[in-house]
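What follows is a set of notes on a single structure, which appears directly below.
The complex is shown incomplete by one protein chain, all other protein chains being positioned as in the whole.
So, chain A:
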Amino acid sequence: MKITQPSGSSLGLGLLAAVLLGGFGLVVARSGPLAPTQVTVAHAEERALRAELFGIGTVEARRSYFIGPTAAGRLKAVHVDVGDRVKAGQLLAEIDPVDLDERLRSLEAAYARAQSAVSATEAQRKDMLARREIAGLNARRYRDLGDQHFVSASAVESRQQELTSAQAAVDATEANLQSARQELTRLKADQDALREQRQNLRLLAPRDGIVTSRDAEPGSTVIAGQAVIRLIEPDSLWVKVRFDQGRSRGLAVGQATRITLRSNPGQPLAGQVARIEPLSDSVTEERIAQVGFDQIPPGLSVGEMAEVTVETTVALAALALPNAAVKHTARGTGVWTLQDGKPAFTVVRLGQASLDGLVEVIDGIRREDAVIVHSERDLAPGKRIKVVEQLAGSLK
């Protein structure tokens, strides 16, 4: 057998084969089921945890007024427009009184007539009183004369009967007078009522405020209770916020909040939880709370959307983990810990969570335990892994 000198071409071929095989080996090891899963790892440690709540809401007025007539009618005039500032008691709109003024005049005339009727009855009463006095005098004189037998008994009785009639006439006129006076009172009351009604057709501002809506124009017919003008009190604006029920634990009145208005997202405003509604929305599963501004910003519009962040507790140090490490499975909530370089599932009990992605661990792992945070794919117990600083795509 002849030993051949390795020629240039065979060397090149060998090199090529080595490169090919090396590349193939690398490719097989780096991809496919043989490759380890790349993961990042964090250690459980005490961290300052700020429990915060996030919700969205709309700006609303705490006090708003719908101003409209108490009876159906036609609008005669509207004196203010949207955006006007009005004072308490200012005339906003008027309802057409139709025949109310005429009825008032008719009542006034009736009242005057009733007054005349009272005067006439009083005069009549005076006349009757005078007649009774004469009848009385006559009756007494005839009684004296009858006692001395100067006149017949029938003449005396006749005078006595005249006196009784005169007395009856006086009683009748007195009753008439009372009735005329009562009629006067009735008409006076009618007149007052009509005036009140007339006054009621003038729609007045109950409080200082801003007109937010002008819902009807002069000439249109409005029914009782329908709003013609809507007013809000601009210093009563607050945000009605909806919080997810599942995360609303710890919400309390007086907690400090940051309000971010959609119109000015760069500048959060300070505020406070003013009220928590005892009823929460059972359909949307949301808790509702009102958040007031420390200082109401100028140009705030009702209905504007706002994002609200509430600090439910002050920062407290707790054993915490990034929430990306937490897995919710049918076996329970847990994390993948590193045990001898292999992943193992550990069930944990979680506490509060912060908005920046930390979650408190009450039970299950100890300080300095290594926990897998990010992974390229699903993990399984005992799977081969490779710990890296950062996975692809996480460049800031």
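To be clear about the criterion, a contact is a pair of C-beta atoms (placed from the backbone, for glycine too) under 8 Å apart; a residue touches a chain by one contact, two chains touch by 3 or more; residues count from 1.
Keep in mind that, in the parts below, contacts and distances are computed from a predicted model.
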Omitted chain, identified by the protein name its UniProt record gives, among "Sarcosine oxidase subunit beta", "Inner membrane protein YjjP", "Osmoprotectant transport system ATP-binding protein" or "ABC transporter permease": "ABC transporter permease"
Touching residues (missing chain, whole complex) on chain A: 1-2, 7, 9-10, 12-13, 16, 20-21, 23-24, 27-28, 31-34, 54-56, 221, 223, 225-227, 243-244, 246-247, 283-284, 307, 322-324, 326-331, 333, 353-357, 373-379, 390-396
